[in-house]
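All protein chains but one are shown at their positions in the complex.
Letters A and B mark the chains as written, and numbering starts fresh at 1 in each.
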Amino acid sequence: MEYGIFQIIILSIFINNFVLARFLGLCPYMGVSKQLDSAIGMGMAVTFVMTIASLVTWLLYTFFLAPTYQNIFYTLFSTPIQNVPDLTFLRTIVFILVIASLVQFIEMYIQKVSPTLYRALGIYLPLITTNCAILGVAVLNIDLFFADGLPRDSSFIHTLVQAFSAGIGFTLVLVLMAGIREKLELANIPKPLQGLPIAFIVAGLMSIAFLGFSGMNIE
Amino acid sequence: MNNIIRLSMVLTIVTVVAAFVLAEIYSVTKPQIELQKLAKTREALHFVLPDAQHMSAITRKVPVRDGDGVTLYEKEEIMFYEAFSDPDSQRLRGYAFKAEGSGYSSIIETMVGIDTAGVIQNIKIISQKETPGLGALAEDSDPFTGKKWSTQQFIGKTINDLKVDKDGGEIVSITGATITSRTITNSIRDELKTLLPQIAPPQDQPVEED
Partner (left out) sequence: MSVMSEFIKGIYKENPVFRLALGLCPVLAVSTSISNAIGMGAATTFVLLSSNIIVSLLMLLFSKILSEGGQKSINKIRIPMFIVVIASFVTIVEMVMSAYFPVLSESLGIFIPLIVVNCIILGRAEGYASKNPLIPSIADAIGMGIGFTLALVAIAFVRELLGSGALLGQNIMSSNFKPVLLMILPPGAFLVIGLYLALLNWLDLRKKES
C-alpha cells in the first residue's frame, strides 16, 4: 500500500507538518514569525525554493547518483546496469551544494526578472540555505519515494507534490504563529517568559492542536 | 575572469579530494552495512518462527523495465521464506514474509511468520523511521498500562482478523499513532492476500515457479 497524491498533500500539510511534527525549519519559524507580512514572504520563498530544490535533487539522484536505468552512465555510456557506479553515498554533499548554489542562482534570477518579487522575497532567500527544511525535504523524498536506490511508482510526481505541500504547511503554521505573536506583543506576559520562551510554549500548543489530525483516516 | 577559473579550480579540487576520501570509507563500511541488514533479517526470521530448523528463500525473477516498457534485465526478488521444523527440509512448519507500507512519516517494514494454515505465529517490525517516540512505540511491547499495544496481539490472528479497532477490527492501535498501527496491520493483510493463493497446500511439495 502506498499513498496517492491526495494523501501526500494532507500528510505533508497537516498530519506531518514540517515544523510542528517533523521539527524542520525551526530557525525561520522562530525568527521570522514576529510580523505577518514577513511571515508570508518567508513562507512563499521557502515553498518556492523547496519545490525547485526537490526537482533538481531528484533529477541529480536519479540520473547521476543512484544506479537506476536512467543513470547517465547507463544511458549515455551503455555501462551494464550492474556496473553503474553507486554514488548514493555522496547524497548529502551533493544536495547541500546544489541547494546553496540554487538559492544564489534564484536570487540573481529574480532580481533580474522581477524586481517586485525580489523586493518581497529577496531578503529571505539568503537565510534559506541553512534552513534545514529544504535539505530535509530533499532527503525525505529519497527516503520515501525510492526503494533500494530505484524510484518507486510515480516517484517524480510524488516528490514535487510532497515538496510543494510541505512548503504550504510551513507557510500555514508560520502565518498562524505570526498572527498569534502580533497579539502577544500587546499581552501582559510575565518577564521570564517574554520573547522565545512564550513563542515555544505557543508552538507547543499549536502542535497539540495539529496532533489531532493524526487521527484522520486518509485511506 | 581568470580569477573565477582559479577559484572554481580550488573548489573543485577540494570537492574531488573529499569525494575520494568518502569513496574509500564507503568501500570499507558498505560490506558492514550489508552484514547488518542480513543479520537483522535473520534475527527477525528467527523471532517470528523460533522453532524452525531450516529456512529457504523462495525467489522469483522480476523484470526491470525502462520507461518504454522494454525489459532490461531480470532481478531476483525474495517473495517469502519456507520454514521447516527439521534440518533436512522435510516437514513444512510455515512461511515468513516481509510486509511493507507507508506509515505516518516513513516506510514501515514488518517480518511476519505464519503456519501452513495462514495463522500468524508472530511479527517483528524490521525498519521504521516514524516520529521518534510516537510511532516508534510500536517496537516496544506494552508501553502503556490499560490500553496495551504490543506486536504480540497479532499472534493467532488470521487474514480476516487484521483490522485496527478504529476500523472496527480487533487490533488495538497505539494511542496517538493510529496511522502507524493501521499501516502495520493493513500492510500485513495486503501481503497475506497476495501470498496465500501462491502457497501450495502442505501435502504437495511446494514448487514455486513464476
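The criterion applied here is as follows: contacts are C-beta pairs under 8 Å (C-beta built on N, C-alpha and C of every residue); 3 or more make two chains touch, one makes a residue touch a chain.
Everything quoted here is computed from the prediction, not taken from an experiment.
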item: Touching partners, among the displayed chains, of the absent chain; value: A, B
item: Among A:81, A:139, A:160 or A:176, residue touching the chain not depicted; value: A:139
item: Touching the absent chain when the full complex is considered, from B:10, B:62, B:78 or B:117; value: B:10
item: Full-complex contact with the absent chain, from B:127, B:153 or B:198; value: B:127
item: Interface with the undisplayed chain - residues on chain A; value: 20-27, 30, 89-93, 96-97, 100-101, 130-132, 135-136, 139-140, 143, 191-201, 203-205, 207-208, 211
item: Touching residues (missing chain, whole complex) on chain B; value: 3, 6-7, 10-11, 14-15, 18, 21-22, 25-26, 29-30, 32-33, 36, 40, 106, 127-129, 131-134, 136, 143-145, 175-176
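We adopt the following convention: only the chains that are shown with their structure count from here on.
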item: Cα-centroid distance, chain A relative to chain B, in whole angstrom; value: 28
item: Interfacial residue positions of chain B with respect to chain A in the complex; value: 15, 18-19, 22-23, 26, 64, 66-67, 72-73, 101-102, 104-107, 129, 131, 166-167, 176-179, 182-183, 186-187, 190
item: In the complex with chain B, residue positions of chain A that touch it; value: 1-3, 11, 15-16, 21-22, 69-70, 81, 89-90, 93, 97, 143-144, 147, 150, 211, 214-215, 217-219
